[in-house]
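Missing here: one protein chain of the complex. Every other protein chain is in place.
Entry: chain A
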Amino acid sequence: MELNKDQEGMSSENNKPQDPNPRFAWEGCSVLLDVNDGDRLVFARLSGGAILKIGNKNYSLKPLIGAPFGSLFQVESGEEGSFLSRVLPVKQENNSNNITEDSRDNRELVDNNEAQNLTGEEIEAMRREGAKGYEIIEALIANSKTFDKKFQLSQEKYKLKKQKKYAPKLLLRRPFARSICEAYFKKYPARIGFIRVDALSLLLTMANVTAYSDVLVVDMVGGLITGAVAERLGGTGYVCNTYKGNSPYPVEMVRMFNFSDKVIERIVQSSINELSSTKTASSEQNNQQEGVCKAEIDINAMQEPSTCDMVVEETPVKAEAIVEDIVVPESKIIKAPKAGAKASKEAIEMWQENGFSSLIMAAQDQDPWSLAKDVLPLLSYSAPFAIYHQYLQPLATCMHNLQQGKMAINLQITEPWLREYQVLPSRSHPHMQMSPFGGYVLSGIRISTT
């Protein structure tokens, strides 16, 4: 496979073999592109033909191949049109920018759209002549009637706004569970069941996910949980995705993580039925409901997506994004290896014998109790579990039933709360916008009922 060859090529050159933490982007790898400091987040797979549209121009992503993660790119225009070019930021000396007392305020600003003397055509002409982004911004400031009257802070804001439009920056990022979760939470929260990054981190912690553990998951959030667990396993242990009925839940998000084949092999699936079927009569299990639920599940379980439709996942953050969002995948598409093979017979037997070491459930629009009562008996005694839900009531009922059935101890429902701060000299305060809700987590430890 081409991808592996590339990956090995890179690792022998720049990384130690099987580096769990590759530091350079290679052809075929999945990357996160951060345009203008988080204004827009785009997932892309790097290939020679991949293109990103910023503003009204298309840029080839080829210059990103081989660059270290964390590299900064700027748009430049040359004779052959616009292209992305890597910039090495100059190490800034610490100018402890104390705010000088500024008596100016906005009393003289009038919003009559006459502040700027430069016309759109003139700016476009400058660009055609190959003017650098900062030169355009300087020209805009020089031709602004109001800039000098602005308060110092709003001058900075003005410059930033113009930079975003005329000199966009692009940061090359390696996708991690953290950034994938954040990007989805901003753009498609419903697809991941509104799991905010702090809730995801709690799930991983509460389920004690670590190397060599066998983690059972019920992932109905597109593979976010599966991927995040696999990331923590680093090619050891197993993450087994279980499901009711006949069709496993899709885990297509796993492809964004850049997992090596070693890690991918550890992502398997097996139905609840298979995992509990040959268990002896002594084990507490419950299969009767299978037939009833099947019809319902079949509708929910989508077809495994075709391999080419997910090459690019993009996430603009602001509705008024100056930058247009489309990455055009070109002919040459390099596929990431596929996760979610069927668990081997040996593995299933091992789990039936020993039990799983922990469980994470994120079953959207399902009753957690009706799943938990079938899935929890698959765990070892003393195994921790974490159940996510975006609604409180079904978790409360689940917790109550677990308590009544003496199936678990140390039960707790928690709701994480996350607030981001702006920290600037004399201007620190919480962000004006925050996410009010990131989901609920029921956690506990399975115990022996005897």
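We adopt the following convention: a residue touches a chain if its C-beta (ideal position, glycine included) is under 8 Å from a C-beta of that chain, and two chains touch if they have at least 3 such contacts; residues count from 1.
Here is the rule we use: contacts and distances are computed from a predicted model.
Among the names given as "tRNA (adenine(58)-N(1))-methyltransferase", "serine C-palmitoyltransferase", "Small ribosomal subunit protein mS33" or "Cullin-domain-containing protein", UniProt records the absent chain under the name "tRNA (adenine(58)-N(1))-methyltransferase". Screening A:123, A:200, A:218 or A:339 for touch with the missing chain picks out A:200.
Across A:66, A:189 or A:416, the residue that sits in touch with the chain not pictured is A:416.
Chain A residues in contact with the hidden partner, per the touch definition given at the top, are 19-21, 23, 37-38, 68-72, 88-89, 91-94, 96, 171, 174, 176-178, 197-198, 200-202, 204-206, 208, 210-214, 231-237, 350-351, 354-358, 380-384, 392-393, 395-397, 399-400, 403, 409-425, 428, 430, 440, 445-448, 450.
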